[in-house]
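The complex appears here without one of its protein chains, the remainder shown in place.
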Amino acid sequence: MRGWMGKFRSLILFGALTLFLSGCGVENMTALKPEGYGANLLFDLMMISIAIMLFVFIIVMAIYTFVLIRYRQKKGQEDYIPKQTEGNKALEMIWTVIPIILLLVLAVPTVQATFDLADTGAKNDEDAITIEVTGNQYWWHFNYKGQEITTSQDLYIPTGERVYLDLKSSDVIHSFWVPSIAGKMDTNPGENVNSMYLEAFEEGVYWGQCAELCGPSHSLMDFKVIAVSPEEFDQWVKDMQNVDPEAEPKTASAKEGQELFNNNCMSCHAIGSGGAGIAPNLTNFGNRTMIAGILEPTKENLVNWIVNPDEIKPGNQMPANLVSEEEASKIADYLLQLKHSEVTPDSAGDNNQK
Amino acid sequence: MSNEDVLNPKEMPHEPEKATLEGKNKFIGFWFFLGGETVLFACLFGTYLALNGSTMGENTPEHLFGLELVFIMTMLLLTSSLTSVYAMYHMKNNDFGKMQLWLGVTVVLGLGFLGCEIYEFMHYIHEYEFTFQSSAFGSAFYTLVGFHGGHVLFGLSWITALMIRNSRRGLNLYNAPKFYIASLYWHFIDVVWVFIFTVVYLMGKVG
Amino acid sequence: MANHSKSPSQQMDFEKKQHKEEMKQQVISFVMMILFTIVAFSMVLLEINSYFLIPTLILLAVVQVLFQLYYFMHMKNKGHDMVAMMMYGGISVAVLTIITFTTIIWW
């Protein structure tokens, strides 16, 4: 399908629409510059439908313009009574049958794409990468099945390979969406686990967002998908599996921070693959693209967040003022040095945040 | 038609419930309402069917339901449907006394049904600690069956009110449609019950 | 209304006869309904294979309800076209709803 669609697409891309679009929109967030299998498939489907719609619209507008110009009341014609036509069987047939045909043309690729994207049967294969994704108010939990790796917020995947996701939620409904790689899928509470797959073509850091209203901070529930080369991914997996959660940090302040963290935060958070899972797993926090999904990863931001999370993400579960600002600063030192892998968002190339 | 004619007709027409425009409107409108009620109960049935496995491991339908009581209730309600048909038969023959009599029988049978239902619910709550709140199945069961029970209660009050209100003045073109649609309502309650005993109790027993 | 040429009492007699006829049908349908109910209950008590049993139970219920609607509630009589249309409208929506709730709610 990519073949003939390719030509077709370049035609459409020519249109004023896309000219306008290249002006705005961020490359790693838009659905209009697909960087993954799903997004690409859907982009093609969108283009087919837009083409059909443009065709219909042009016809409607042609008749419309003609009618309005030609049959508008002219001066001195106020009393003219036109012929009272009842209808026209032939015409009515035409505008019943042609839309039906157009819709069939659209329906076929729609059904194909729908089944294609639902094809997650391979997720149980021996060597398939399957990640359990859990939506929480307001953060994302990722558990690499059978790999003993848990992370949150930043989802590392290898390029050029299908990564399967099992989606569920621990509280309300969320929706997992990475526009430039794939469409979205809801995460439901309870037994209703959904699955989908991601397949990124190129390395990059792709923006993901929650797309189902989930509470006050719904709009702040961002995450990132970090696609790295398969080699880098394997490296990352190894690094993550070898993390020693109790490893002593180097600086004194960070050491104190570790203690404080263990005493105050560990009941919800986790470092390493175990842990309660009530709050985000912070194993590779130092490599995160963002703090809490939305703040630049600076120490200042982190301290602010620890002391007063509710101000930044209204309605979130993390208690405010659990520690003093001073203590928070030490905890920040500890957290920011939690870098266990050489593979970081930077490894994904310079595609980051254009 | 003047008001006098409506309240004291010299002669009752063939179908008194539809003799006036108001009567016709009531008749059609009430049927349409029943069409809507069909959807309402369908939604409740759907919910029940979706949740009847969510028993949280205890108090499953097989375990709870006993068929004897349900059979008695079914007989009561089916018979009450017939007696209300009798009542309408006498209405059409302009025999007010007999109509009241059969409506009275209908009400008694309906009360019997309601009594059984209350007994049943009490039984579940006290013997099995199976309540509205114990599981999604509990919520769905009591809601579906309770909605029907509520309809029975409303129908009984309605028919009783009509009987008392008109006991002295007899049948006329103003109240005939009212009696008629009340009896339609009563039949509809029976229709719903047929599905309840089939879907909830019999199929629940089968598992 | 009664604008026939017969005298009122003749008319009355004629209608009474009609009503009687109708009553007979209604009693018959009542007996059928009771019968169906008994069959349904006994089938459950006899623990017949449920693949066969459940469709049969539903069928019995549907037939019973048709008796109710057409005989007890007079849907078979004339002047019920609109009524029938709306009832079937409601029933279609009802059936769709129930199909949904028994199939795609769980996946």
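In this document, chain identifiers A, B and C correspond to the written order of the chains, with residue numbering beginning at 1 in each.
Here, a contact is a pair of C-beta atoms (placed from the backbone, for glycine too) under 8 Å apart; a residue touches a chain by one contact, two chains touch by 3 or more.
The rule we apply is simple: contacts and distances are computed from a predicted model.
One subunit of the complex is not drawn; among "Peptide/nickel transport system ATP-binding protein", "Heme exporter protein C", "Cytochrome c oxidase subunit 1" or "ABC transporter permease", its UniProt record names it "Cytochrome c oxidase subunit 1". Considering the entire complex, the omitted chain makes contact with A, B, C. Only one of A:V26, A:A122 or A:A252 touches the absent chain when the whole complex is considered: A:V26. Note on the undisplayed chain: of the listed residues A:A128, A:I294, A:V307 or A:L322, the one touching it is A:I294. When the full complex is taken into account, the listed residue touching the unshown chain is A:C214, out of A:I131, A:C214 or A:V228.
Although one chain is not displayed, subunit C still touches it through residues 82, 86, 89-90, 92-93, 96-97, 100-101, 103-107. The missing chain lies against subunit B, touching residues 1-3, 6-7, 21, 24-25, 28-29, 32-33, 35-37, 39-40, 43-44, 46-47, 50-51, 53-56, 132-140, 143, 158, 161-162, 165, 174, 178.
Residues touching the missing chain, restricted to subunit A, are 20-21, 24-26, 29-32, 38-39, 41-42, 45-46, 49-50, 53, 56-57, 60-61, 63-64, 67-68, 71-73, 77, 80-88, 91-92, 95-96, 99-100, 103, 106-107, 110-111, 113-118, 167, 171-173, 175, 177, 179-180, 182-186, 188-192, 194, 207, 209-220, 222, 294, 314-315, 353 (touch as defined at the top).
To be clear about the criterion, only the chains that are shown with their structure count from here on.
If you average the CA atoms of subunit B and of subunit C, the two centres end up 15 Å from each other. Shown for subunit C are the residues that touch two or more other chains, namely 106.
Only residues 11, 13-14, 18-19, 28, 31-32, 34-39, 41-43, 45-47, 49-50, 67, 71, 74-75, 78, 81-82, 85-86, 89, 92-93, 184, 187-188, 190-191, 194-195, 197-199, 202-203, 205-207 of subunit B touch subunit C when the two sit together in their complex. Remark: subunit C residues 1-2, 8, 15-16, 19, 22-23, 26-27, 30, 33-34, 37, 40-41, 44-45, 50, 53-54, 57-58, 60-61, 64-65, 68-69, 72-73, 79-80, 82-83, 86-87, 89-91, 93-95, 97-98, 100-102, 105-106 touch subunit B in the complex.
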